[in-house]
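All protein chains but one are shown at their positions in the complex.
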Amino acid sequence: MKESENIGETLYSWAKDLFPICRSITGPGVRDTLKYLKNIIPELQIHSVPSGTKAFDWVVPDEWVIRNAYIEDESGNRIVDIKENNLHVVGYSVAIDAWMSLSNLEKHLYSLEDQPTAIPYVTSYYNRNWGFCLAHEQRLSLRDEQYHVVIDAELKKGVMNYGEIVIKGESSEEILLSTYICHPSMANNELSGPVVTTGIAQWISSLEARRYTYRIIFIPETIGSIVYISQHEEHLKRHTSAGYVITCIGDDRAYSFLPSRKGNTLADRAAEYVLNNYIDEYSRYTYLERGSDERQYCSPNINLPVCSVMRSKYGTYPEYHTSLDDLSLISPDGLRGGFNVIKKIIKVLEFNHFYKGNTSCEPQMGKRGLYPDISVKNSSGYDEANVILNILAYADGCHDLVQIAEIIEEDFFIVHDVARRLVTHGILEKQ
Amino acid sequence: MKESENIGETLYSWAKDLFPICRSITGPGVRDTLKYLKNIIPELQIHSVPSGTKAFDWVVPDEWVIRNAYIEDESGNRIVDIKENNLHVVGYSVAIDAWMSLSNLEKHLYSLEDQPTAIPYVTSYYNRNWGFCLAHEQRLSLRDEQYHVVIDAELKKGVMNYGEIVIKGESSEEILLSTYICHPSMANNELSGPVVTTGIAQWISSLEARRYTYRIIFIPETIGSIVYISQHEEHLKRHTSAGYVITCIGDDRAYSFLPSRKGNTLADRAAEYVLNNYIDEYSRYTYLERGSDERQYCSPNINLPVCSVMRSKYGTYPEYHTSLDDLSLISPDGLRGGFNVIKKIIKVLEFNHFYKGNTSCEPQMGKRGLYPDISVKNSSGYDEANVILNILAYADGCHDLVQIAEIIEEDFFIVHDVARRLVTHGILEKQ
Partner (left out) sequence: MKESENIGETLYSWAKDLFPICRSITGPGVRDTLKYLKNIIPELQIHSVPSGTKAFDWVVPDEWVIRNAYIEDESGNRIVDIKENNLHVVGYSVAIDAWMSLSNLEKHLYSLEDQPTAIPYVTSYYNRNWGFCLAHEQRLSLRDEQYHVVIDAELKKGVMNYGEIVIKGESSEEILLSTYICHPSMANNELSGPVVTTGIAQWISSLEARRYTYRIIFIPETIGSIVYISQHEEHLKRHTSAGYVITCIGDDRAYSFLPSRKGNTLADRAAEYVLNNYIDEYSRYTYLERGSDERQYCSPNINLPVCSVMRSKYGTYPEYHTSLDDLSLISPDGLRGGFNVIKKIIKVLEFNHFYKGNTSCEPQMGKRGLYPDISVKNSSGYDEANVILNILAYADGCHDLVQIAEIIEEDFFIVHDVARRLVTHGILEKQ
């Protein structure tokens, strides 16, 4: 994939294809999603972890297969039907086939009084139960009669799947990108995450060279990251230089930043540099407002440098976790904006070395054509020369390029270009 | 003593009983005061340090016995009489029995021009002298005649007394409470100090268990703390986790905080947490405004974590160091408020452990009933679960509970209750 104006359209078309799939934390929906992504980026490895596998305090749950789910009224009308919207069934519902009164059915219905047209997204992963979700206005219209409730579902030993791409770089130091693939038909949270991450993975693969190794994973939220961490704990702790949870990155209403627990890690600094310098406005949340897999990556005994750059953050927009978070909420423009921010952060990370001058005092720039030959006050040659001198002044092996760019108030990429030029001139060395 | 609504009345009644005693840094007044307190709390040990004992740069002074002190005019009227107010005699006055003119007497009179009705509190501990203190308006009314000046006092080898209670706890780490008992009839500065400290000592004794050992001392100011430190220097340095000078804690006009020299010690942090969170408003002074025994405890070569929580701080209210600082200035409410702040600080210290999670990643809270079974957005179960998750997020063995409460903006005692519950659930460990 080449970087192009069309990246937004491409990402949006993937989201459109993936939207109808009924995902949960396990089962065919996850597999279908991963297969679709593997078609785009064949390096994607699809892994299976058996039900019952222990992961720290957790156990991989049984696999959930949902075949059908509907409610029929006495006249045989299917008033709620998973075929119309797969949010209608509570995730991980057990099977049922029974007639019951409205009052008994009510105990298994979920709706949102303050969003009467929205079908809420409800799950019950770790407690066996069943239920239906529907618009509150529909719920109010239900007559007091008998209903035929059918959920054709199965919870059985099986596997939890996840996808993984490792793209080797010059260094064994890694950048971790983590996104999730466990929500049924919702767009900003969640499809924006896997499609932007897939686009980024393609772009990273297409680079001629990479400084870092990239570990990119597509997992079910929470249980997926816990299992992944439990199986790669030492490796992640030793090699992760920076990481990002990629989610809620497809609408065009906002940009958002959620720091790592430690804060001010390389991951945070690169992300905040890009947001501060290339984005007009963004919301900065605190770690107390976290809500995705950074909860696991940053947990005290794991403590990785992982933060999250989003567009409209989960929990902050009204359509969140309802049927209103559909394909109309995200847009090619929104996805492209998110994609470009992640890409810029990665560029910053790739270029963000420590440098050190290899002479004492300032080098003689004039003899290298880096300084005006003639010293006249206010002449323009000084601006460029000053950037060079300022970089040399702080390139002491203790400030990385992001810090130097911030101190000298010069664009990071200009600072990087100049630093590389100074390496060529033999007056600066990459540490 | 049980914690009760009546604690204020009790403390006030003790102050009332102690008010008439003519205290100084040594002598019968100190002994009578300590005996009164020992009746309330029999664990109080009364110690005697002989005059002439060296303590760092200081020497315990001779004991002062004051039997009578008055000024008679030519008509035989006792116009100034220690029996009316024991502030009338300058502390540590030497004996005198002589007739003299008003102009000679004037050299030994002390009054306050700007507080004409107040008898000032004056001492001359380390320079042999004599004098009388009186209201400025009375002084102005003195006729130019001969006066009979009588001070029946003695300065002799004797002892300096102080009281000490050590209440053992589970740990040999100690909390130091220090108050003084060397001022004659004054209420906020000083009787509020020893009565609140005695109430606190009773309450600590009544606890079923204590984490810390409590070292509670009743000393004459300055010389008392210097002598005490000189005789317990290594012990105090090794064992003192936090300490408080308890003084000026009986009126109801203000709360005040004076930090330790180092600042931000455990003592400071616990006190400031309580003041910031449970007191509407308080004045924060700097260590430059110190004036009591923290001068000794915090001196550079001693350097203990000792600060001071007061109501109206010494030197800041007009009645300070005059006869106007009497029983009408303090109140049961004022004393109870001071008592409760000290008690709350001690509770914070008792509970303020470091905790650490004993699993990696978040624990599975659902299986322990700590998380809503059904995930529906905006449901109330999340608030409680979030407190738990936030505590787990910062319980990394590096943040104590006060710090966690501040970071997650949740009440310390709720944080403590939750932490204890999580220990019961086996997902958190006390360090």
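Each chain carries a letter (A and B) given by its place in the written order, and its residues are counted from 1.
Rule of thumb we're sticking to: contacts are C-beta pairs under 8 Å (C-beta built on N, C-alpha and C of every residue); 3 or more make two chains touch, one makes a residue touch a chain.
Since this is a predicted model, take the numbers as computed values, not measurements.
Undergrad: Could you tell me which of A:S75, A:S103, A:S141 or A:S360 touches the chain that is not displayed?
TA: Within the whole complex, the residue contacting the unshown chain is A:S360.
Undergrad: For the full complex, which residue in B:Q138, B:N277, B:S299 or B:Q403 touches the chain that was left out?
TA: B:S299
Undergrad: Any idea which of B:Y282, B:Y320, B:Y355 or B:F412 touches the chain not displayed?
TA: Hidden-chain contact among the options goes to B:Y320.
Undergrad: Looking at the whole complex, which of B:T10, B:S225, B:S308 or B:N390 touches the chain that is not displayed?
TA: Of all options in B:T10, B:S225, B:S308 or B:N390, contact with the hidden chain holds for B:S225.
Undergrad: Identify the residue among B:L44, B:V122, B:L258 or B:L335 that touches the chain left out of the display.
TA: Final answer for the missing-chain contact: B:V122.
Undergrad: List the residues of subunit A that touch the chain left out of this view.
TA: Spelled out for subunit A, the touching residues are 356-357, 359-364, 366-367, 373-378, 389-390, 392-397, 407-409, 427.
Undergrad: Going by the touch rule given at the top, which residues of subunit B touch the chain that is not shown?
TA: So the residues of subunit B touching the missing chain come out as 55-58, 90, 110, 112, 120-127, 129, 131, 222, 225-226, 229-230, 233, 261, 287-288, 290, 295-296, 298-303, 315, 320-322.
As a convention for this text, only the chains that are shown with their structure count from here on.
Undergrad: Could you please state the distance in Å, as a whole number, between where the Cα atoms of subunit A are centred and where those of subunit B are centred?
TA: Their C-alpha centroids are separated by 56 Å.
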